Structure formats: structure tokens, C-alpha cells
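Only one protein chain is missing from this complex, and each of the others stays in its spot.
Letters A, B and C mark the chains as written, and numbering starts fresh at 1 in each.
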Amino acid sequence: MAGNQINRLSGKGLVDHGKTVSFQFDGEAFSGHPGDTLASALLANGVRLVGRSFKYHRPRGILTAGSEEPNALVELRTGARREPNTRATTIELYDGLDATSQNRWPSLKLDVLSVNQLATPIFGAGFYYKTFMWPAAFWEKLYEPMIRRAAGLGYPSKLSDPDHYEKSNAFCDVLVIGSGAAGLSAALAAAKAGARVILCEEDFELGGRLLAESDEIDGKPAQEWARAAAAELESLPDCRIMRRTTVFGAYDGGVYGAVERVSDHLPVPPEHAPRQRLWRIVAKQSVVCAGGIERPILFGNNDRPGVMLAGAVRTYVNRFGVAPGRTAVVFADNHDALRTATDLAAAGVAVRAIVDPRPQASAAAEQVAGEAGALYIRGGIENVRGALGIKSVRVKDAQGGTKEFDCDLLATSGGWNPALNLTTHLGGKPAWDSALSCLVPGEDLPPGMQVAGAAAGQFSLQACLASGEAAGAEAAKHCGFSPSALRRPAPAQDRAPATPVWYVENSRGKAFVDFQNDVAVSDVKLAAREGFRVPDHVKRYTTLGMATDQGKTSNLNGAAILAEATGRYLGAVGSTTFRPPYTPVALGALAGHHRGKDFRPTRLAPSHRWAEEQGAVFVEVGAWMRALMYPKPGEAAQETVNREVSNTRTNVGVCDVSTLGKIDVQGPDAGELLNRVYINAFAKLPVGKARYGLMLREDGFAMDDGTTARLAEDHFYMTTTTANALKVSQHLEFCQQVLWPELDVQTVSATEQWAQYAVAGPKARKVIEALLDAGQDISNDAFPYMACGKFTVCGGTPARIFRLSFSGELAYEIGVPARYGDALIRAIIKAGAEHGIAPYGTEALGVMRIEKGHAAGPELNGQTTAHDLGLGKMASTKKDFIGRFMGEREALNEAGRAAMVGLKPLNPKTRIASGSHLVKRDAQATGANDEGYVTSMAYSPELETFIALAMLSNGPARMGEVVKVCDPLRGNETLAEVCSAHFVDPEGGRLRV
Amino acid sequence: MRYSLASLITNALSGNRNWKPVWREPEPKPSYDVIIVGGGGHGLSTAHYLAKEHGITNVAVIEKSYIGSGNVGRNTTIVRSNYLLPGNEPFYEWSMKLWEGLEQDINYNAMVSQRGVLNVFHSDGQRDAFVRRGNAMRFYGADAELLDKEQVRALVPFVDFDNARFPVRGGLFQPRGGTVRHDAVAWGYGRSADSRGVDIIQNCAVTGFRIENGRIVGVETEKGFIGAKKVALAVAGSSSRVAQMAGLRLPIEAHVLQAFVTEGIKPLLDTVITFGAGHFYCSQSDKGGLVFGGDIDGYNTYAQRGNLPVVEDVAEGGMALIPAIGRLRILRSWGGLLDMSMDGSPIIDKTPVDGLYFNGGWCYGGFKATPASGWCYAHLIATGEPHPYAAAYRFDRFGSGRVIDEKGMGAQPNLH
Amino acid sequence: MRINCPYCGARGLEEFTYRGDATVKRPESIEESARDAWVDYVYLRDNPAGLHKELWHHGAGCHSWLEVTRNTVTHEITAVELAAKGR
Partner (left out) sequence: MPILSIRKEGGSVSNLESTSALHGFATPGRYGKRDGEAGVTASERKNLGLATVVARKGQEAALKTAIQGAYGADLPDGSRSAVGKGVRFIGIGPGQWFAVSESLANEALADELATKLQGIASVADHSSGRAVMRIEGPAARDVLAKGLMIDLDPRVFVDGAAATSTLSHMGVLLWRDGNAYDVALFRSVGGSFWGWLRDSGAAFGLEFVTTS
């Protein structure tokens, strides 16, 4: 098969000619060499047609040799690993590579939607804003689906990405971005000065343009110099070289985002290796040596396969050993591109002509043309023939004469633009350099950033080497190192003035500016005519620069056309904004490990494993998994809950409440702090007692509730709801540190330290007594309702016991150090066996608290006040506390507010769905009649009816009234009676036995 | 020039050489009846409705940059009316109605796409909260459906139902919700206002206000003083900065929200989806890019760009919801300045300065409000009375406690 | 963005939570006459473009509340202090 590489230049370039690699493109088998990209291998095999454009489905080839490629996008890999829109110019060839062209049907050569080209006059810039409006209903049904199908490029896989990703963090003194002449010099200078250096290179080889040119450095071929520099860097202990790593963004504080393509050059990631790795690099200094990006000169049908940037042609010839064509024409307005003619000729490619659009003839160009055996013509390209690949070009000379050249390659260059994207990510603006005719990095670089080489507008090799070295040394100096004297003097005059030509006037056919998005010169002009006169408006109206290449090869040409069309100086027109990422970044890499079950950490309660053994059903509560219920085989969910509730109310149940937030509050002023954060008083709470408290936000709305126990004069133990644990800790720290730093109080989270179980039910005491070590008394007299204390259980295990009840039954909460949590639940079950103990989950817990009318999450929704929750009377009038003043605003206390009540359906068997809204019995379900909503609902096995808690306008004054419960979302309406929220044991007798 | 099939063809036949500017580029007049500060969606829609509904055409919209350069041109384009509280829901539902007739009204295709907005939930508690919201929507005549897991699967089969940390258990769906082409909204309203005589003055920042005896008399700008009987602010993320020039201190903080777009792909996602457990919401643009976003960065800023932690957070949410997007690539990320109000709801009101009006506090949700905001603001400016749909959007609600706090987060703008 | 915590050193944003303006002061009085001061404290903000004193909580680190002086236009941080001075 190797024999099919008809355009391979034997022995030339850096590819490994000794080995072949086989691959497929559109189902056809080809071969290439290690060191090839898909693009170079395709070109080696004489394949020029690679893709179709976005709008007109025009046949497209390969324009560049790097990550700026707008045309040669393919679907790489198949099945779940399919990667649409992958640039053939950056895909490293591997054995078995399988790529498919995209945006064509039925085939690349014969594409039905290329009929769009016929309608190009109608499909001008922004045409869709002017049409598809009639009739209105047709948009969703007809126009939009049609547009959506036609738009987009490759097909995404709809299967879960099978590869894994990870993230890593790195720190350095100096981050060098790019490994061309400038980058290697910068890294060497900084590393030799002693700085910790990271060098990132998006390519798989170090060297940048050095790999692509036939330059010499210090008397050696540049490629050799690059290899030696890389080897020297590798040998330095504090220099880390990261190949295949693109720095995609600069962020505040010296943070750089980079993505390393760990396994993309392999068929599949090796075992244990990720596909890609996101790096967050924290650098004290950075040196951007990202090089330059060549821009084309535009002319009619400049998008034909075979039109290629002049620098890319050299890359294919010199680095990959591939002749991108057999017969070439060079069309350029600059000196640099003449090397293309030279290198092509040296590689045996016939160069027919060098076409120079500049007003003045160039003696140098004329000479190069002579040496390459080409004609030197001052003029422009008028047209390009050959839809699926260039067959010939027509050149119009300065005198108006035309000449047709048969050729299969047209190398074009309009000059170079610094790759300055990263220098603007923190809001910096590039500056216009009128001598170089390009944008260069501005003054307002991100803090700690320097720019060198072509990225700084230093285009000669000498200047790249010198500026790289100087920047590397300077960066090291900023980090406190003393670099040795610079080796390379900066060249005296390095600013070859450019006479840029942006496009050829009056050429035939569409001249494309933005290839991928099919934006032509005429579109930019049309936009200007319609009043879109700033680059950003033109971009948005025409989509210029919005494709996957982000206009790397087109933005400046676009601005130049706009400047001309609006009669302005190009330097004054400005530019659009560069944004991260520099090149597109896979979402998988940005997510790293955090997908699937690893999206977020999972917090497991101390009884988790035991609960699993019991067959518990779990539910996510924030980060926690909690047991929702413990179904017995064959039991329906409602039956389970009923059983758990009834058993708790008649015998005894146990529930893991360890997930509640627990905060240890110590110090002489602990009571005072609590006084200020709770609406009710805590300072005088006796030692050995607990109290329920409600906290407000400073705006007067309820924030959280819970019980707090006083374990010693200077020691309280606060509990919060599971959901708000972090928020409350943070709030307390705010109060301590910001509001009242004078208080002598210390808080620390104890949530993880204690495994805590609620043991509830008439027989609860018996169970606890069975666990208590001898000589301790928890009788009702010794340890009444709301008592708390330290005990030992199960032979010396330290325990805290609280006589608290959420269920409304006689109940205890028993806490032990969490490492005993698993053993304790087993011990509780064992001790309770003779009393009929059964575990209950959060569902049963919810039923019982609703039966008792205790507010919880659905009622503490951040929109309710103490008044709404029926707790207004609890508020102390003697002290200031968080939320007091704002909580007294009239609107937070007025009678008409929705306040908490109970609801019983007139028919006990009818559910009152949570989230239903309430209206008067005879009123319609409309906004004007809305009087509140149902917060929580349960079936009460004890009362044998559904019950609910609701927030009802003026609710407490409407006991006995029948209201309509409306759930139009599910088409239900029910009548219910307003009642007290305390459904079961309203006097609380059961708590106190 | 009216857009029609005929005008499109006629122009195509003449090489598209005869299209006229979509708006004029007038020099400012010495004075106007109304000056609107801010050429975003709200400013331009206000101008359109002032002219069309109230016949007030001696109006200038003054924009410091190019029109649409603000949030109207950088948002994730989601429109919906799935609000909870009575202060909000009727307003946003009115906005939905205006969207539905927008293109005929302004003769501009803004690609109003009613592809549906799906909010998934993961627990019974979240479901109940969504039910409360869905019912509130139905009470005010909006559409809402509660979907179970299988119905969600039918809409978005590639969501992770099997291996998720927070499994999807259902969703609240608003079929009439969807997306609208962001830029087209600015341009369409601008074109319509211009054609009715409104002057759109670009690249002209307002730098101060001239207030005499407590009454506004005009604005200082980069192009000099311009007199006005009434001045109406609609500067979104710049609200505090601009209001401060008139001596006002607002219940607003400026924050940044980032948004993202992937490379264009063939159709994947046919609806708008919002992931409750992570910070991620996503739709696919007609061009093929997945457009998505997440949480705000969370600190006061005027920098119009965000930081890496939120980029990662959003990607993590995306991968957790749709693990098939791992190999799709983010093409561009950007930020917009949000006027985050203290209760998360907007303000459309008079100010203590006579003749100076304020519109702001839209947080990350004002794009969908663009038509109704313009409608109600124009009403306020023209009549001096708040429009009934926007009657709750007053400054004094913070003093009285009649806040409109959809999320129940309190006076903490970065949490709304 | 990285905040140089006086206790922990420079740490990434993800370790902190934001609270906003550090210059607002909780009124001492709960008399009706303090109403404006309360509304100011809870709701009104200068929200400047430029230097801003603001509170951040180093929740994933030392749990300190920090008073950070930061430019809201450039994100440059010019000072970081413990909010509880003398702690």
C-alpha cells in the first residue's frame, strides 16, 4: 500500500519512512507513516477533497497544517467514540484510524445539498432574518427543522462517552506556551536561570515552524537545533515539557487552563490512561510564544481543494515529506512566501508562476521565480477551476491580460498574524501595527505575561530566538532568579514593512473570507451596506469568525473588507474579541473524573451499610444518601411507610439522623451567640436541657431550625437541618468573626463525629435502657422531655443522649462516635427486638412530622416568616437577634399572608397533592383567586386519612373552612377542611411519659 | 423596506446591491421627548412600544457601544414563563404572548422557536416544588406539564438515566417555552423603532445626568449634552454605574454569567433542558452548536468574563446529565454582566428624580422578558402609571418587605 | 482568580464563598428611627466599578472571613485581611 503514497517525497521530512501505518478515510484504505497527521497522510495519497462547507456544501480540501484549519474537518472514530468536526491537520495518524467526511449526502463527491449553491444570491448574509415568517406557525413545523437538519457539520454520537478523563494541577515559576524558536529559547533561558518551567506545546513534536522550514540556526539545520534544545530542556530537573498540550485559556491570578491529549494519538486509550487531561497551571510568569497564523489573499473560488496557505505547503514538504501537489502556482504579497516556491522546486514540484498582487514589482520575488523556473507575474488570481480539486487557475496581470495555468496546487499568503489570543483573554485589547499590517499584543497584557516571537510580531528567525531568550530571562528575573547574560542580540531592524493585499477585486465567483461558514467578500460588503459597520456587528450578521476555527485565518481579512466598504482606516476599525478556548476543548476533559456517580462525592450515613443489608431504598438528600424506607419483600411503598409509622407509634422505631448538621459551640459567650442567632432565648437554658430554636436571615425570613442542647455552662451542641448544615456553620462564623468578634465563642462542625439515631415510640425507653451501662437513669423524672446528657452505653462507649422528638412519641436521640455507628444500629435493633423495633426511613419520618405539624424543608422554603410558620410568638421581644428588625416589617406579619395550617380532605381517601394551590370553595383556579399552596402531604395511618400542611392566606383564622385544593397540572380538584396542623396528640402528652 | 419573499427575490436579482441600512445613523438632536439609555433588548423594545403603542416617536436610544453588544447579544436565548410568584408569573406570561406575535409585529424573523423547556427533577421534594410552580403557571393561563421519567426519556433519550449521581425522576415541561435568536431581537426591535422615527445613537456613552430642582432635563454624553423631558434607563449590567451618576444607590450588584457554545453538530437536542442537581442548562442553536450555561461566577464584577472553576462546574454538570457530550468541544465561552437584584426580581419604576425612570434587576433572566419589559416600561413612561403586569416591580418593596423572592435566597444577589 | 488568604496562602476561587460588600455596617439600633439604615444595610449596595471591599469566606480552608480589596473591572486584588482583625 505504501506505494499508493504518490505524493510522498521519499526520504524527506520527519516522518518515519521505515514504518507504515494504515488508516481509512470514507471507507477507503490508505497508508501513511508515523509522524504524519491525517492531513499529511491524505495529501501523500493524493487525496485533496476532504469535506464540505457549512452553508453551501462546497467541496473543501486542506488549507493549513495546524489547529487554525477551517476546512478539513472529519468525523474521527466510530460508534460511541465518534468525534465530529475533528481537524485532519491536527489528528496524529495511528494504525487503524477511521475517519469520515461530513456534511454531505450521499457522498463527499456527490452531495445533494450542494444545490444550495444555486441559491446563493438569496442566501446572502442574514437572509433568514428577512424571511421564513409566513405563516407564523410554519417556523417550528417546517422551516426550523429544515434549517437544523441542514446546519451543523458532523454527527454527534448519542452514546455515553466510553473513555475517561481526569484533571491535574501544576505550579511553576514560568509557563512557556509554544515550542518554536521563541518558546524553546524562552524555556531554556528561564530554566537555566533556575526557574521552575513548564513548556506546553499543542503539537506532538517540539519546534514549531522550525520543523517546517529549511532554516539554519547556529550553523545547524533548524530542525536539529530544535531537537538539541528539546534534549537540553529534558535534561534540566525543573523543566517539564508537555507535548500534545494546548493552553486554551488565561484566567485571573496566573491560572492557565490547558488540555493534554494523552491518548488521542492511539486507537483507544491504553488501560488506566485517560483520553485527555485538563491541567490547571498556576504560573507566576508566562511567556506566550504561540507563533503566527498565516492569512490567505482572497479571490474567486478560493475555496477549491488545492488552495493552500503558503506556509502550510512548506510544512507538508519539509516536515511531512509530502508534496501537496505536482504543479503549483504561488500567489503572495510577501517575501516569506517565496520560500514556498523555493522549497517546492527543491522537492521537484513544478512551480508555474509566482503571482504578486503588490503595486510594485519585487526584485527578490523575480529572482526566486527565476531560480524556481517560474514566471513572475504582477497581478491577481481571477478564477480557479476544478470543483472537486483545482485543475487550473486564471491569472490576470497588472496590464489586464489573463493567462490560464494548469496546476493542482495554489499556495497563497497575505502575510502573518500573531497568535495573540491568550494575551487578550483577560480583557486586553490588541494594538494595530501599521508597519506590519497586523494586530499585535497590546499594552494591557494579563499580569505576569510576556510575549515573544511571531506572537509578538517578531517575524524573523533571529528576532524569534532573541526575543524568546530575552522574555524567558525576564520572566525568571521576576521570579527572583538571576539569569546569565543573553546570548543573542536582537536584530537591529526586524520590521519588514508589509503592503498587504486582502482580496482580488473583480475576480470571478465567490471569494470566501470565512471558509467554514461560507462567508464571502460580498457578504461582508452587504452587511456594511445594511448598516452593520463594526466588526462585531458584521461577525454576528454574517457569522464571520464564528466557526470552529474562530476566524483564525479570516478575521483580519474581514475587518479589512469592512474598513474598505465603510471608507475607514483599517487600524481604526477594531477587531472582535478573542475568547477562550484557543482551540475547541472537549467537554469530557473539562469535567474530568466528575461524571456519572462521581459527579459529586457521596456522603454515607454511619448506618448505610447496615441499611443496605436490610434492603433499604435510598434517596439523595443533598450530598447524602439517606434511607427512604425499609420495604419488606412484596410490600408496596405506601404499605411500608404505613407499617414503619404505625410500628413507631405503637412499639418503637429507629431512624438514622446523623445527617443533621451538628455544631459544637463552646466558650463563655456561647449562650450569647445563640441568643443573637435564634429568635428565642438561649442564654439561660439550663445545663442538661435542649430547646427548639428558629433562625432568621437578616431580611427577616426563616433560615433554619433545630434543637440546641446545653452540655455544660460553656458548651452547646446545635443541630441544623441536613440541607442547611453548611450554610448555618458559615452563618455562625460570620456572626463570630464579622459581626461580633468581641464574643468569646468557638464553633466547629461535629456532623461527622457523631452517629446519631432517633429511637422513638412508647417502648423507646426500654430500648435505650437496655443499651445503657449500669447505674445510669433515664426515667421520666431523672431525664424528662428535652433533657440531655452524657452517658456510656454498650460497655463504656461514650454517648450523648437527648430526649427530643420529631415524631411526637416518647423518643431519644442517642449519639456515639461515628466509628461505632454501624455497631450501634445493630445493637439497637438487637436490644429492641423484644419490643418490636423496626427501622424507619425519611418517608415515615416525614409522615410523623406532618402529623405533628412540624415545619421542615418544604415549609422552610426561604419565603416564609416566623409568623407564617406559626412561630411568631416564639420571638423574644427583649433582645436584638439576626432578622429581628427586618422581620418586623409589616408585610412580613400581615394577616393576609399565607400561614401554616393543616388540611384534611373531605374524603379521607383523596390525596391532597403537595404543590397544589388553594382557592375558596367555590372559586375558580385562577391567579386572582390564589390563596396559598400545599407544602407537604402524607397518609396518616393513625387518623386513616390523607393530611397535609399548607400555607393559606390568613390560614390560622379559617379553621373549619372548606377550601378547594387545585392541581390543574394533573387535572385534580379536591375539597379539604382547614384544621390545626397538629393532627396527632396535639397536647403533646406522648412526649412526656 | 418591508421584508417579504418578494423583496428578497427582487434584491437577489439585483445582486443584493439595493438593500438599505437596517437603521439610520443619525446625529443626536438637541433634545427629545424621551431618551432611553441603553440599546439592549429592553431599551430597543421600549422604544418600539413607545412609538407603536403610545405614538411617542421623538425618542432617542443612546447606546455606548453597538446595539446588541450587551446581554441581549450574549445570552443563552431561553424564553419561558415558568415562574412561581404572583408578582412575576402574569408578567412573564404576557411576555410569552408578545414573543408569539413578535415577528409579525416587527417584520423581522427572530426565530422564535417554541421547542419546549424541560426542567428535570431528582427527588420528591423537587417534584413538589415544581408542581407548585407548574400550578402557579396554570393559574395564570400558562402551559405546564408534569412529566414522569419515561416521558422525559422520550424527549431526551441520551440523558443519563442509569448511572447518575442524581438520577432524573421526571420533569416540568413548558411546551410553549423555547429559544429566540438573540441578536435578531435587538436588530428587529431597533429596525422597527427606527422606521417609526426613533433615533438610535450608537457609540455614545451617557456620562452624566443634568438634574435641575429634582427634575431631569437631559443627559451628558460623549457627543455632548442632549436635552430630554424624560429619561429612561435600561442598561442592565451597568445599572448601578449609570444610576450612580444620578445619585441613586440601588438594591443591585453586578455579576458575571458565562455562556458556552460547542462546535456545530447535526441535531441532537430538540428541546431546552435544565439540570436541577448540577448547574447546567442547554439548547441547540439552529446553527448546530449546543448553547449552554450554568451558575454565575458569584462575585461582583464588571469584567464581562469569567473564571475557570465555573467553566469546569458547567462541564461537570453537562457530563453528568448527558454523558454523550464528552467528545463534543466547547468552541467559545464568554460572559455577560448581570444586574442581580436583592430578591432576584426586576424593577420597573420611577426614581426619586422627576422624569427619570429605571428598568433593571433582570439577573440572568431578562432576555425572555424583553417584549413585556419594553411594553410595561413604555406604559410607565408614557402614562406615569405602572402597568398592571409590572405593578410589583417597585423600589419600595425592599423597605416594605413585599419582596419577590422566587428562590427564597434572601438579600444575597449571588445566590439568586 | 486566586485569593491570597493571610492564613493559608494563595488559593483558587473554588475554596471560597462570596458575600459581597464589606463596607456595610449592621445598625446597632432596632428602633423605628433606624429603618433607613436597616434597608440600606440589607439591600442597598454601592456596587462600584473599580476598587471594592468585599467579604469572602475561606470555607474550604481556614474558615476565616476575609476582607478582600479587589478591582471589579480588572479583578486585581490589592489587599486581603482577616475580617476579624486581631483574631
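As a working rule, a residue touches a chain if its C-beta (ideal position, glycine included) is under 8 Å from a C-beta of that chain, and two chains touch if they have at least 3 such contacts.
For clarity, every value in this text was computed on a predicted model and none was experimentally measured.
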Which displayed chains the hidden chain touches across the whole complex: A, C
Out of A:661, A:808 or A:821, which residue would touch the omitted chain in the full complex? A:821
Which of these, A:169, A:402 or A:924, touches the one chain of the complex that we don't see? A:169
With respect to the chain omitted from the figure, which of A:348, A:480, A:798 or A:908 is a touching residue? A:798
Option touching the unshown chain, where A:447, A:571, A:667 or A:956 are the choices: A:667
Hidden-chain contact residue, picked from the options C:11, C:26 or C:53: C:11
With respect to the chain omitted from the figure, which of A:141, A:609, A:921 or A:992 is a touching residue? A:609
For chain C, residues touching the missing partner are 7-9, 11-12, 14-15, 60-64, 82, 84, 87
So which bits of chain A touch the chain we can't see? 164, 166-171, 196, 271-273, 280, 282, 593-594, 597-598, 600-606, 609, 624, 664, 666-668, 742-744, 746, 748, 750-755, 794-798, 816-824, 826-827, 830
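Note that in this section only the chains that are shown with their structure count from here on.
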Quick one: chain A and chain B, Cα centre-to-centre, how many Å? 22
Roughly how far is chain A from chain C, going centre to centre by Cα mean, in whole Å? 27
Residue ranges of chain C touching at least 2 other chains are 1, 12, 17, 19, 42-43, 74-75
Going through chain B residue by residue, note those that touch at least 2 other chains and give them in order. 303, 307, 399, 411
Which residues of chain C touch chain A in their complex? 1-3, 10, 12, 17, 19, 26-27, 30, 34, 38, 41-43, 55, 57, 59, 63-65, 74-77, 82-87
Residues on chain A engaged by chain B in the complex (per definition of touch): 54, 80-85, 121-122, 124, 127-134, 136, 139-140, 144, 147-149, 151-161, 163, 165, 167, 249, 251-252, 255, 257, 278, 280, 425-427, 522, 526, 529-534, 536-537, 540-541, 543, 546-548, 550, 577, 579-581, 584-588, 590-592, 594-600, 602, 619-621, 697-701, 703, 857-858, 861-863, 886, 889-892, 913-917, 925-927, 929-930, 933-936, 966-970
Hey, which residues of chain B end up touching chain C in the complex? 240-241, 244, 249-254, 297-303, 307, 309, 342, 398-399, 411-414
